[in-house]
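All protein chains of the complex are present and in place, except for one that has been dropped.
Letters A, B, C and D mark the chains in the order given here, with residues in each chain numbered from 1 onward.
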Amino acid sequence: MVFKKLINWARIKSPWIIHFNTGACNACDIEILATLAPRFDLERFGVLLKGSPRHADVLVCSGPVTLQTKDRLIRVYEQMAEPKFVVAVGTCACSGGVFNGCYGVKGGIDSVIPVSAYIPGCPARPEAIIDGIVKLLKSLKQ
Amino acid sequence: MVMTIFYILVFPGFLFLSAYGLAVEFVDRKLYARFQNRKGPPWFQPFADFVKLISKETIIPAEADRRMFKSLPVFAMTAVLTASLYIPVWSTQSLFPFEGDVIVILYLLTIPTLTFFLGGWHSSSLYSTLGSVRVLTQLFAYEVPLLMAILGPALLAGTWSLSGVSAFYAANPIYALVNIPGFVAAMIAAQGKLERVPFDIPEAETEIVAGAFTEYGGRLLALFRMTIDIEMVVVAALVSAIFIPLFSANPWLGFLFFVIKTLFVVFLLALFRSVMARLRIEQMVRFCWRVLTPLALVQILIDLIVKGFVQL
Amino acid sequence: MMLEREEAVRRQLIEWLGCPEDKCRVQRARRIWLEVAKEDFIKVVDFIANTLKFGMLCTITGLDAGEEIQMIYHFARDDGIVLNVKQSAPKSDPVFETVTGHYQGATLYEIETMNLLGTSVKGIPDDIRYPLPDGWPEGQHPLRKDWNREVPEIKGEGEC
Amino acid sequence: MGKVVIPIGPQHPALKEPENFVITLDGEKVVAAAVNLGYNHRGIEKACEQRTYLQDIYLIERICGICSHAHSTAFIQAAEEIAEVEIPRRAAFIRTLIGELERIHSHFLWLGVAGHEVGFDTLFMYSWRDRELVLDLVAKLTGNRVNYGINTLGGVRRDISPEEAAEIRKVIGALEERTKYYLGIASEETTLISRFLNVGRLSKEDALRLGATGPVARAADIKRDVRKDDPYAAYGEIPFDVITDTHADVLGRTLVRVKELMECYKIIRYILDNMPEGLISVRFPRRVPEGEAFSRYEAPRGEDVHYVKSNGMDKPERVKVRAPTMANAASVAHMLSGGYLADVPIVIAAIDPCFSCTDRTIRVRDIFRGSDSVLDWPALRDYSIRWYRENGLDFSGIKLFGREIG
Partner (left out) sequence: MKTGKMLPLALKGLFTKPATISYPYQKVVVPSDFRGKLVFDPSKCVGCMLCVRDCPSGAIEIIKVGEKKYKAVVHLDKCIYCGQCCDSCVRQALRTSPEFELAVYDRKDLTVDI
């Protein structure tokens, strides 16, 4: 019991993220990176950006899923170890946004893999991203 | 007997070192963050990371050699723990000193490096393989200057036991002044040993993802990270025991000095890594042979000369 | 507005080509449009590159003009003049010459029209899948006006 | 270790976007490099034909979030030229102002990324910290940090008040100090220079041949800048210098970008001092008369061109976009070969690639069909040699398996 609590605590306190751009316009991506920069410093919450999907707990996706990235997205998702979560950052990642109806676009992230939190915005402000991640972590508490 | 087990398992062995290793990691990360004008992680961060990794699913790549893949982190950890037994913690004396333990420590410290190499090699992933080749290349570059930088002060002290060296400088702190070039060389070589900027070439994330660790995850990665943390403690302790003559006969005060000294070394390490860019592997090798090794040689020369004068 | 430089280029083109005046027009400062027959095209490019010294090919626009496929080549010179050269081919047989002989960077632009408009460019292999995703069905050219925008279901190769 | 082919991307830490560079290595040396693009292809050009001009602005702005203003301005300029709408001078000045602020944020962003790619995270942190100042400013002026949406057909959507102008001056002053500091870092820090100097060389001849634009071309001593050559918006009347450099390597590109920042401040001060009074927008017809126009814009990374054709309806007949990175992509493969693996990210980063725009169209990948099977070295070699030879890149000096490629 105590153990379970400890593990859960550790999970909430140490969410390592991996960032995957599924065809975004870059704005969401730089806002994600900006959350690591001194002004927002996501490391305060224990967030580290990792390059290898094996090391990460949270997959942060931005952009509408293009036909070309669809399979890679699934692949990266599968490479991640359980427990894993997916956060869709930006309007595009939520629904396809302004790119809805473009022939190269499949739709939002949830048209391919399950999503745990949606952060709308175009781009989502770094504060909004932090807000989303904090909300996600809160939901893990129970 | 009970005491020995206590020494090995609790203090200054396994438990203490793990805890201190995590603390040192925190200090390092926090300082790094502060050097970059940001807030940095909370104090429990390395611990939370560790617990989380331990509890995570461990995936072993299908192509990897399972037994090797799993046993290497344990092996690496054991090696650094063993090395710690020869490091003085609360006085000039380590737990099990013997003549020649300096060399043994250095050898034990190469074992983690070798396991990183093997671990990467056996993951059969491109990035890991590349990372492991870099690990090995780099090992040959910094090992010599590191050994030589430590050799000099030992020559002056006239003993091959770390406790003996410490005791010598504790008695004659003034001699530590002549060892400054060696200290510089050892610090830089340590940066390579610990694979940190500017020598974090083997795990350069922008080039080869996470190098040898790319395919490691969960518990095994936790062990590797812990190994690196403890290695940092051991290296910091080794360097400070030889080059910083701050000891006390009082065990409490001595322990306090130990902490201060190691943290000072960690501070320097963090500072180094925050003000430099990563070198390329061939630049690193060239630097080690052209600059670092001569520097260490000069150190040996100085020590021999000083020793000559002392004996006159 | 003074358009001396532009007019000079236009005169040179008309005289050298011997084409009707209305095939070449100066739209505004630094913008010249020229229409050429497909047969003359490479000759014209040669003239543009070597005599008129237009050093850069900005891009190639392909467009579906109903019965024809039109290619517009945008050449730029360091004094800011952009010369836009058009050539067309019937939709049933949209074959063009490559300009990679004069402008190396053109490969990508040409391949792009091949995929998106279904042209074929001599000298460029026509089996290159480009910007369209892997597994995109053959013969589907999204920039054709008659292409419906239903996205065909694509089974990717799944390789990383 | 023998030859290894490693894919960099599509999901790789060095790339903020999904792209695939296939790098062939002999030990640490790069012997061949191929670029596979296409992961970001969304189909914007087609979508533009299906939406109204007004909707297209927002779509085109989102070709890329870093030079969003570049794209929307280039598109709107073309539309305005067809509709023969002349925008008020004040609107032109505001567009220019936002364009320069965008350049500042983009160059700071680049400096940070360049630092990060060579493991100099402290540089990344500081330059991104300072970049926030620009973003705050832009958010205040336009209502969003990125994808400003300030442009509209016939002018701009928001005016600039005197208080805002004063604030801009203040921020510019602070940034100027910082820029000088970074110039010092970029030209003096030994470890940084050892990673930048003579890395990713692209000679003047090659740059001209491959059609490089922007800082990549200017670092190779080519004075090519649309703002000067083909002035648009208010650039015709603003005095500024085109920065060039002779290093022709990553260091040159760094210096060009940092020095360009100083020019940006100059331009912005001029704009604030000479801002004309008047309207900020004029009416724009819903239906654009028939016609076509070709518009160029000097984005932070080079020349951005748009072609628009109208058929008299409220939706364009054809929109064609050629973004700066696409023009520079051809140079990358050239710059990479012969270098070290460790230099790959910085070389790629040095053209400041952001492929979301480029992907509209490029995909070089299948040119190298063989490279898809990742370890199939001979096939890749054959393809790449053939491709490079066809494209005139000379690889004959490079030895493979101890033999020269004939």
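The definition used in the following text is that contacts are C-beta pairs under 8 Å (C-beta built on N, C-alpha and C of every residue); 3 or more make two chains touch, one makes a residue touch a chain.
Note that the coordinates shown come from a computational prediction; the quantities given were computed from them, not determined experimentally.
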Contact list for the unshown chain, restricted to visible chains: A, B, D
Selected from D:T122, D:T213, D:S310 or D:T325 as touching the chain missing from the view: D:T122
Absent-chain contact - pick from B:M68, B:V275 or B:V306: B:V275
Hidden-chain contact residue, picked from the options D:G43, D:G149, D:G291 or D:P324: D:G149
Hidden partner interface residues of chain D, rising order: 51-52, 54-59, 62, 122-123, 126, 129, 139-140, 143-144, 147, 149, 152, 157-158, 181, 184-185, 188-191, 193
Those residues of chain B which, in the complete complex, touch the missing chain: 31, 33-40, 271, 274-276
In chain A, positions touching the absent partner: 38-41, 44, 91, 94-98, 100, 108, 110, 115-122, 124-125, 127-128, 130-132, 134-136, 139
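To be clear about the criterion, only the chains that are shown with their structure count from here on.
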Higher-contact pair (C-beta pairs counted), A-B versus C-D: C-D
Mean-CA-position distance for chain D and chain C (Å): 23
Geometric centre distance via CA averages, chain C-chain A, whole Å: 41
Between chain B and chain D, centroid-to-centroid distance (C-alpha), Å: 43
Sequence positions of chain B contacting 2 or more other chains: 36-38, 127, 205-206, 209
Residues within chain C bordering two or more other chains: 131-133, 142, 149, 157, 159-160
Chain D partner contacts - residues on chain A that touch it in the complex: 18-31, 33-34, 37-39, 51, 53, 63-64, 66-69, 72, 76, 97-99, 101-105, 122-123, 125
Chain C-facing residues of chain D, complex: 7, 10, 37-38, 41, 43, 45-46, 50, 81, 208-211, 213, 223-224, 226, 229-231, 293-294, 296, 303, 305, 307, 309, 317-318, 320, 322, 326-327, 329-330, 359-367, 372, 374, 391-392
Touching residues (chain side chain D, partner chain B) in the complex: 1, 4, 6-7, 12-14, 25, 27-28, 115-123, 125-126, 129, 189, 191-192, 194-195, 340-345, 374
